[in-house]
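Only one protein chain is missing; all other protein chains are in place.
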Amino acid sequence: MTLGKVIGTVWSTRKDESLVGAKFLIVQELDLEYNPKKSTVIAVDSVGAGVGEVVLVAQGSSARQTTLTKNKPVDAVIMAIVDKLDISHKENT
Amino acid sequence: MTLGKVIGTVWSTRKDESLVGAKFLIVQELDLEYNPKKSTVIAVDSVGAGVGEVVLVAQGSSARQTTLTKNKPVDAVIMAIVDKLDISHKENT
Amino acid sequence: MTLGKVIGTVWSTRKDESLVGAKFLIVQELDLEYNPKKSTVIAVDSVGAGVGEVVLVAQGSSARQTTLTKNKPVDAVIMAIVDKLDISHKENT
Amino acid sequence: MTLGKVIGTVWSTRKDESLVGAKFLIVQELDLEYNPKKSTVIAVDSVGAGVGEVVLVAQGSSARQTTLTKNKPVDAVIMAIVDKLDISHKENT
Partner (left out) sequence: MTLGKVIGTVWSTRKDESLVGAKFLIVQELDLEYNPKKSTVIAVDSVGAGVGEVVLVAQGSSARQTTLTKNKPVDAVIMAIVDKLDISHKENT
């Protein structure tokens, strides 16, 4: 899974009909110190995440393993909201 | 999903027979300010997207979860046309 | 899908038995002006592509959605031969 | 599979209900000399891995092929704890 922060929403009227009602959130990837990384991903929300929250995103076919996304053409889902990271062994690269 | 803009079409006569009639569009990836990125992807259109439109692309097995692409050898599908992005928390990287 | 040009063949005698008879082609990725990129991918041919031809490659599980590759351990397939690209809106990056 | 070292834990209360009880570990990727690389991945633990241990991570749909992760929205799983690497032919790049 990828760590990220919800920074916005994508509005779309014309989309695959299975996606009516789906909420597309823009997630900016974070490093382990919560610093923003360059990459962003657009993910369907399955846990009621709001803008500003730190989340986990699952990608690929795994993104379709929630009740909300099953059999739908989506390749990224927010499946957890992060309370905190507990890092014990970080070494410098 | 990935944000992109439709910039062209791929013409192909000889292709897997399941793909007869499929429309292959060239999508240039965009950043959140709609600036073009270097990468492009060729995706099947499932929502009637036209050249110049901003779209979302789903990749991998998720690209086969539309009526048009089911069980076909395609790894990218346009599954939504973007009306607008609503960005609240963008931080500089 | 990825745009590429067939530049060669991989010869392999010892391989998974489901792959006997499969033709492994070396595909060099191309940009939209048909300039070669650094990356190459080895793909099974499902459309009778020959060396020098410009093709589309589908990757991941989608590579197994042709009659020839069904249920086989291959992660890239040539599923179309490109006649031409029609590019209308290319912007500089 | 990817080689990595477990360096911490992600705490999450609100998550997909199928994930209650799942343990999310932070894995820092390692090179073959066990030097840390920049990239990290968050993976579900299926083998009782602890912080500081060197592990293998399987990603994508393969991450759902353990008893613990079956049909769940997770895209990375720790499926082995590494005893040692045995490298015979490393060439300089």
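The letters A, B, C and D name the chains in turn, as written, and every chain counts its residues from 1.
As a working rule, a residue touches a chain if its C-beta (ideal position, glycine included) is under 8 Å from a C-beta of that chain, and two chains touch if they have at least 3 such contacts.
No experiment lies behind these values; they were computed from the predicted model shown.
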{"item": "On chain D, residues whose C-beta touches the chain left out of the figure", "value": "1-3, 31-32, 46-48, 56, 58-66, 69, 77, 79-93"}
{"item": "Touch residues of chain C, complete complex, unshown partner", "value": "5-16, 18-19, 24, 26, 28, 35-38, 40-43, 51-52, 60-61, 63-64, 71-76"}
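Keep in mind that, in the parts below, only the chains that are shown with their structure count from here on.
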{"item": "Centre-of-Cα separation between chain B and chain A, whole angstrom", "value": "19"}
{"item": "Contacts with two or more other chains, residues of chain D listed in rising order", "value": "61"}
